Every structure is written in C-alpha cells, then in structure tokens.
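Each remark here refers to the structure printed beneath this line.
Here the complex is missing a single protein chain, while all its other protein chains stay put.
Let's turn to chain A:
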C-alpha cells in the first residue's frame, strides 16, 4: 500500500478529529495536559501511540479509523485526511506485562521501577503512576514486601487466569453488543437476522481470544489459547464453512457412473454407426484447401506476424 502511505503522510496537519472521553482531556484535577506518548505495543513489539491523561493517572489507547476517500470539513476549513481518532481507556497492565515477562528470566523478585525500563521508550516508566497499575499487579505477579519496598515476580499462572477473566468479560460484552462472531460474516455493517444464540460458545471464546491477543505477545496468546482449552487452528481452511453440501445419509458414497470399464482390456470401441444419406453426401465433398474448424481457435500468433 505504498501509495496510500504517501497520501496520508502528505496529509498530516496540526489538527486531528478525535473522539475522547471527557476524562481523557480533563485538566482541572491537576494542571498537566494530557499527552500523547509512544510506547512499546505488547502485541507487535513496535511503537504505538497512547495517551496519558490527568497527570499520568489514566492510560488510553489511540486507534484511528482510516478509510480511503474521506475528508473532513471542520468549521471553515477542509482537512484532507478523513481519519477519526478514538482515545479509549486501557488497562496499563497490558503494557507493563512484557517488561515483567522479560525480567522474569532472571527469576528474581524486583522493584517495579527497575523492571519497567526501556531505552527505546523512556516514557514507559510513567505507566507505573497510573492509578490501577501498582494496585493490580497482583493479577500477574507475585508480590513480596520488605519494609516499605515492594518486589514483584512474573507469574504465568496468575497471568493466564487474569487473561481468561478478560476473555470472559469480553464475551459478555460481545453478546451485549450483538457483535457477530461467527465465521463467514465479514462485514460489521451487515446485520444478521440470526439471534446470538446461533453462535456457539466456542465462536465467542475464539473471537474474544483474538481480541485480547491484540494486546499481548504471540507466545502469551498461544498459551492463553490452550489455557482456554481451545484447539489451535492449524490451517486457515478450517475456519471456512464447508464448501459443499453435507451428505444426508451415512451410506458410503458410490460413483454414479463407472468409468473404470473404459480402462479394462475387454473394452473395445463400438464400430461407428451407419451414416445417414446426408452425412454420406457431406463426406464425399472435396475438402482439399479447406481449413479444419480447429484452426480458427488456435492462438493468434499468425495474426500478430502479419
């Protein structure tokens, strides 16, 4: 999509159209403005944009709606990019988790401010000041308190249980919002007549697992899949609906016609039937100099040479 990228880059302006909760841009509680920060995306391991609001107390993720052929009219100006940004609350634990997992290789209890460090994304330490960060660490790590200091060590078991609960909550949300999770429906605007009860629980679990996997590493996603006792899909074909009608009976399938007889030794071609008078007269016609019918369907090589 090289051209697309070019287009959006040249369209960068100083203004964006953003949908955000009031709490995200609230500056009254403390004087600090909400700030966009680049942090390591736990799923892709690359940079993604996030927003820290109310003096780093709240974390928001930034998603952008982007489709070709859109522009904005904003007041008396035209904005070339038709992007719509969404700033939505996010659990900071997702972003802290990769650092915990990484430090777990040392297998020690460590203070969090030593764990959450990243030369590439120095802003990551600000994640620890989010309200629910330190208080919810027990979902994914074991804790030890020595005097005033707290030490943490990553626990996969705890993490998987925590993620499982996330998946379950996502399933509830999916059902409430009537989001079609079944295979085959690829359009979100296509309203299904079928009620949600037509989807089985596994469809929901798999869909929710996929959604949560957008926020965790691939390894963790696989571990979660087995923790949810969902078999891994090996080939993409399995996700497609059966292309043919299922057979109605359990009887073994038999070929309608037996072609093997043509291969057997005793098969001999029947002698041609007697020709009609018309066919006989046609056969007598002088065909010298006539092109066979098939020559009219041969490739156009000759025509090009002319």
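Operating definition for what follows: a contact is a pair of C-beta atoms (placed from the backbone, for glycine too) under 8 Å apart; a residue touches a chain by one contact, two chains touch by 3 or more; residues count from 1.
Operating definition for what follows: contacts and distances are computed from a predicted model.
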Protein name, per the UniProt record, of whichever chain is missing from view ("Cns1/TTC4 wheel domain-containing protein", "tRNA methyltransferase 10 homolog C", "Ribonuclease" or "Trafficking protein particle complex subunit"): "Ribonuclease"
Chain not shown: contacting residue from A:36, A:72, A:109 or A:162: A:36
Where the missing chain touches chain A, by residue: 1-4, 12, 16, 36, 38, 41, 43-44, 46-49, 62-69, 78, 85-86, 179, 186-188, 207, 210-211, 213-214, 218
